[in-house]
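A single protein chain has been omitted from the complex, and every remaining protein chain is retained in its original position.
Right after this comes subunit A.
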């Protein structure tokens, strides 16, 4: 309370508060009093109303049978499962759209942001039009628009085939897929492990180069750790990587991977909308690197890719990462618009639960808990990344 005062007056007695402290105390008591009174008023009303409607508060309802259908889910679900499981399925659906959306939006946004700075007039104008249009139209409207377009697609029999094996129809997007089991997972695990090892090796190589100035090629290690070893593991285990091609049988498709129209529309809307914002962030990040840095890198005769990777990007990222975090959070929160087109994310399932059981407070509390957890995780990761790339003053 008196943090930035030079020092407390000496020999202060416990109850001898100054005029300012008394005023401060008065205001705090007043504000907290009002807040407590309002909350108590709302709480007592709620308790009365709930008991009048014979709803018992508490999370016991989570164990009951949900009985709501969930059309499109990542995890196995049937309506006889509990509300708790329905919730978990909803969270998985939210994460499915948010994680893939974040990755795709970052890639698309970066491409558009770089295009906006292109020396090619046509490309940069087109990128500018893309950004302006998408930013100035409400996301919900875009979502409804994409969904209407999805529904207007031809039926499964007359599906579009942009590429062999890919079908686009009013059943959604159907892609060829590889059936995934534990053995395939093991191979993938080896590859991920290889990436991690390669990262360490590369750090060591750079450290060596820092010491004696001799460049050491890193690509043989990359080849070995990320490609050769997993391929060997795959051969040893005899894992089959046959691609399952979707086929039209009757009125629907068999095999492959299906992205339901709701999911696909939501994904497109979120990715394009967010990419417009990310493009602006990337553009201002690159523009924030002083011209002298480009000149200096050129003067050293560095190759263009090396220059971008080692000189420009590390400096641009410092400007890019913090606002990017809030875009990721926005995308995650915006995924709740799914309820408007009937994709069952966590908000939509909580809302159905609320309508079925009347457990309003619990449902909202669960939504808040889920989103706060996701927000905190994203912030935590991005803060870690930001700290890693932050300017190291020497």
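To be clear about the criterion, a residue touches a chain if its C-beta (ideal position, glycine included) is under 8 Å from a C-beta of that chain, and two chains touch if they have at least 3 such contacts; residues count from 1.
Keep in mind that, in the parts below, contacts and distances are computed from a predicted model.
UniProt records the chain missing from this view under the protein name "Amino acid ABC transporter permease", selected from "Lipoprotein LpqB", "Amino acid ABC transporter permease", "Succinate dehydrogenase flavoprotein subunit" or "Threonine synthase". Of the listed positions A:37, A:137 or A:254, the one in contact with the omitted chain in the full complex is A:137. Taking the complete complex into account, residues 1-3, 24, 27-28, 31-32, 35, 42, 45-46, 48-50, 52, 114-115, 117-124, 126, 132-133, 135-142, 144-145, 148-149, 152, 286-287, 291, 294-295, 298, 304-305, 308, 333-334, 336-337, 339-340, 347, 350-351, 354-355, 360-361, 364, 367-368, 371-372, 375 of subunit A touch the chain not shown.
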